[in-house]
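As you look at this complex, bear in mind that one protein chain is not there, while each of the others sits in place.
Now for chain A:
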Amino acid sequence: MTGFGSALRVEWRKARASRVVAATALLTIAGIATIVLSFRGVAASGDPQLIAKLGEAGAAPGWPGLLAIALQVSAPALLLGITVLHSWLAGREFADGTVTGLYALSVGRGQLASAKLLLGVLVAAGMGVALAAVLLVGGLLLGYGPPATADAAVLARVALLAPFSAVVATPVALAATLGRGLLAGVATGFVLLAGAQVLVVAGAGAWFPVAAPALWALDPASVSGAAVAVALAAGALVAALTALVWRRLQLDR
């Protein structure tokens, strides 16, 4: 088995046994589903004031209304959940003191960091699929019937939103590494989220990598392929930088 294969296997074993990963994934999905279904309940109540707050798309009947709310809620919620994942995967070694054991090994620290980042994206992909499945079951239980092709495409975008967000959120892992713990990563996740909101309002749109996944999921036609490529490349670049920092890491503070 290659060094990276061993690294991925080691990190997967730790993540599989960890309550943090399972709880983060579960709570993120359950939180999004609860908010979305609650909003659908509001829309069904007929209260004009509450419906006005949901906006035209969110108040629409059936699948289009449910999925419009799901897209609005999922983007920031998934980014926060993924922030916890990336931050924990990278920062726990410092918080637990186990980082000293990651020297003089047959598996490089850069490989371990890469495995942690890939695992974050894979767990996020699983979260995306699970969220789409929960929304599908929710819609069916609400009596919307099988989704039309256009609605199924939105569900697929909800599923892809999670791993896409995990790729652009790699600065969280870099921050957790440089900050030698979880809190720096979590704080960076909040800054990325707030920065995305501000820059989208300011007109940067999908050219700010962290905003690209949400804008693409909301309306793929409004986001150019180049902007998506830039977002993915920026995430990959930060991932490579994170692996380099791990490879050269000194325990000097």
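By our rule, contacts are C-beta pairs under 8 Å (C-beta built on N, C-alpha and C of every residue); 3 or more make two chains touch, one makes a residue touch a chain; residues count from 1.
The rule is short, and it goes like this: contacts and distances are computed from a predicted model.
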item: Omitted chain (choose from "Sulfurtransferase complex subunit TusB", "Inner-membrane translocator", "Multisubunit sodium/proton antiporter subunit MrpE" or "ABC transporter ATP-binding protein") - UniProt protein name; value: "ABC transporter ATP-binding protein"
item: Residue of A:Val10, A:Ile51, A:Leu178 or A:Leu199 touching the missing chain in the full complex; value: A:Val10
item: Of A:Pro48, A:Gly97 or A:Gly225, the one touching the omitted chain in the full complex; value: A:Gly97
item: Missing-chain contacts mapped onto chain A; value: 1, 3, 6, 9-10, 13-14, 17-19, 96-98, 100-108, 250-252
